[in-house]
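This report concerns only the one structure given below.
The other protein chains are all here in position, but one chain of the complex has been omitted.
Presenting chain A:
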Amino acid sequence: MLKNVHFGPSVLPFLLVFPQIVVTLVFFIWPASQALYQSLLLEDAFGLKTEFVWFKNFEELIHDPLYWSSFEITVVFSFLVAFLSMSFALVLAIFADRVIKGSGAYRTLLIWPYAVAPVTAGALWVFMFNPTLGIISYALSALGYEWNHQLNGGEAMALVVMASAWKQVAYNFLFFLAGLQSIPKSLIEAAAIDGAGPLRRTFDIILPLLSPTTFFLLVINIVYAFFETFGVIHVVTAGGPAGATNILVYKVFNDGFVGLDLGGSAAQSVILMIIVIGLTVIQFKYVEKRVAY
């Protein structure tokens, strides 16, 4: 029989959770509630007059074609980033899993990009692709292709996707590698005896067994592309040219701090908040169900 042990009232547990509660309150609850409140206000650019307008900011957003185009751009951008970084990481992880000699050094090197700050990563790619100075744009022009992401929206998108995906490859690689290593070796051997070659084993056995990891990473990558790529965008394109890379998070900043439309910007961040909450719910619901292997 289990015995319940009751402890007397004590301040210790409260003291122990206190720092965490303070951090959550100051850095999450307070700004979030401020954003919620702000999203219902209309304020002039000089902060002289503030008006409570209920959901007018949201109404305006819904009828704003620029907002929807930014939404579209975000979806395309995050899909490309997630797809590119995950597929690249998976290929690298499959190779790294087979490396026997020097695997430690190899893995460490692959993890490095994760330690690079987004702004630095962006700066790195901007230098390489700079239309006049960049080494890659120089190589491209030698091949007869004139690269200019400052003018061409498609190229700008390609560049921010590459820079953002590159940074995330390391993270995905780590998870895929751990996932691969948790697949029992005997399963692969059984498949080999069943006559499956390396490629067939990858598609029939390894990928299905990795699906919980893949799903988890998909959500993480989408969240990353939605929110954490601000630094990359800011350095590489600043949302341009002509809003071609103006993803939602960047638009929040642009409208709020550059355009000084504080209410509209707050309304946008509330919508983003709802999206991230939704993604997290999906994540918890499905990941818990599917991690059964």
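Everything that follows uses one rule, which is that a residue touches a chain if its C-beta (ideal position, glycine included) is under 8 Å from a C-beta of that chain, and two chains touch if they have at least 3 such contacts; residues count from 1.
Please note the rule applied: contacts and distances are computed from a predicted model.
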item	value
Protein name as given in UniProt for the chain not displayed, "Lipopolysaccharide transport system permease protein", "Sn-glycerol-3-phosphate import ATP-binding protein UgpC", "Cytochrome c oxidase subunit 1" or "Sulfopyruvate decarboxylase subunit beta"	"Sn-glycerol-3-phosphate import ATP-binding protein UgpC"
Sole residue of A:13, A:31, A:184 or A:259 that reaches the chain not shown, by the stated touch rule	A:184
Options A:65, A:104, A:144 or A:195, residue touching the unrepresented chain	A:195
Contact partner of the left-out chain, one of A:208, A:259 or A:278	A:208
Touch residues of chain A, complete complex, unshown partner	184, 186-187, 189-196, 200, 204-205, 208-209, 211, 292-293
